[in-house]
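Contents: one structure, followed by commentary.
For this view, one protein chain was removed and the others were kept in their places.
Up next is chain A:
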Amino acid sequence: MNWNTALPLMVLGSSLLPGLMIFFLSEEHVVARTSLNLASAILKIVLIGGMFWGMLHGHHYESRLALLPGLDLVLRAGPLSMLFVLLSAGLWLVTTVYAIGYLEESPYRSRFFGFFSLCVTATVGIALAGNLMTFLVFYELLTLCTYPLIVHRGTEVARKAGRTYLIYTIFGGALLLLSSVWLYTLAGTLEFTDRGFLSGLDTSLHPTLILIFALLIAGLGVKAALFPLHGWLPLAMVAPAPVSALLHAVAVVKAGAFGIVRVVYDVYGIEFATDLGLTLPLAILASATIIYGSLRALFQDELKRRLAFSTVSQVSYIVLGIAVAGPVATIGGLIHLVHQGVQKITLFFCAGNLAETLGIHKISEMNGVAWRMPWTMAAFTIGAFGMIGAPPLAGFFSKWYLARGALDAEQDWVILILAGSSILNAAYFLPILYIAWFKKPPDSWPAERSFGRNETSWALLIPTVVTAMMTLALGLLASAPFSLLEWASQIVNRGFAQ
């Protein structure tokens, strides 16, 4: 085993081993647990940075372990996988810092951080998966690792949310397993390949391939929260704020959306999928989810629930970008994978800050809160405007490429969906900002904790401000060298015939 074959395994192990070690630490070992958490998060970023640097210099990183006869567990670094792996590793670091502050005096922290690390391991495995079987293995591992985090608080509501989550995701996983096996019987391989591996199959198999595609999308759509498979997501917001951030921005919904990208690009191939007529129904489904999620968000008074429905809507932009089936729209979808993650994690951090510092859970309790917590609400404002798609924030560029791609692909109706969605986004985010910045604050807050001269704990505030700054930087420096846009363009060029 040389460096090039070992590095993907090391990236995986950098969170797996510390995660397993954390399980054995008692509650009192705060320093050891915190050090392990932070060291592993930093080590992972360093290893991924090294892998990225090597890729730029022509190195090829692939680890292959025998899993079943004819089916290997493959971890491979490619442009698309690096996009997702960098996103998850980067956001994991800030979420870890946040979680350390958030759970400062909570019980069962070792259990929490153990599963937290395993979740990131599973996400990295999903990102680096070189075939559908590897993807499936880590996809299911992610389901099992996130369940304990959702039920972490142990309340009846949390357990109920956990049960719902399990039912949905195991159902999705079973569909994914079924369709993967079926696909294997037809194609004899599940290796992810640029422009897919199915276009050479006999035309008589096309109806079967369409059915398998529907099963794959249904299986992945559960985690991607595609309508009507999204029911678990708003319930899962009972979890602690770092878990919500993990579910909505780093791991779970992103794994579903990423899986759809993989299926469309590396299993079917975008051109073959379009020839089979699969992309238009997918685009319609994504559009329905975008509008439905936004409409549902409008009626929620609970802040995290509103954000959860917003995720239902926003994640479908990624699917829409892929389904519009043009290079420019695909760039829009891919950059939204990152943009949505950064923006949504900011919003969930802010929701967590409000809950932890002032006991605020509902929007109706947020009157004038910006004057009590200006940094948190400034970050929330940036995240919210990013979600609306206001320039020059990150979300604007996602919408720009989606709309531009829709015009290129002669699917003008998508622009109407984007316009409608932007109006709805504004309708459910701007009232929050109005209430927070322009209403008179109450005499007392529901459950205020004092942090001296600071508005809240530094461990909660710094990750929030950092992710808000990332939202701003991703927009302002959109065309800088080595930018996300450049990277997404490279990925797309591999997927489309020149």
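Here, contacts are C-beta pairs under 8 Å (C-beta built on N, C-alpha and C of every residue); 3 or more make two chains touch, one makes a residue touch a chain; residues count from 1.
Methods note: contacts and distances are computed from a predicted model.
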{"item": "Complex member absent from the view - protein name from UniProt, among \"Branched-chain amino acid ABC transporter permease\", \"FAD-linked oxidase\", \"Copper-binding protein MbnP-like domain-containing protein\" or \"Formate hydrogenlyase\"", "value": "\"Formate hydrogenlyase\""}
{"item": "Candidates A:81, A:289 or A:422 - the one touching the absent chain", "value": "A:422"}
{"item": "Hidden-chain contact residue, picked from the options A:23, A:438 or A:458", "value": "A:438"}
{"item": "Interface residues of chain A (partner: the chain not displayed)", "value": "70, 163-164, 167, 170-171, 174-175, 177-178, 181-182, 184-185, 188, 228, 231-232, 234-235, 292, 295-296, 299, 385, 389-392, 396-397, 399-400, 403-404, 407-408, 415, 419, 422-423, 426, 430, 434, 437-438, 475-481, 483"}
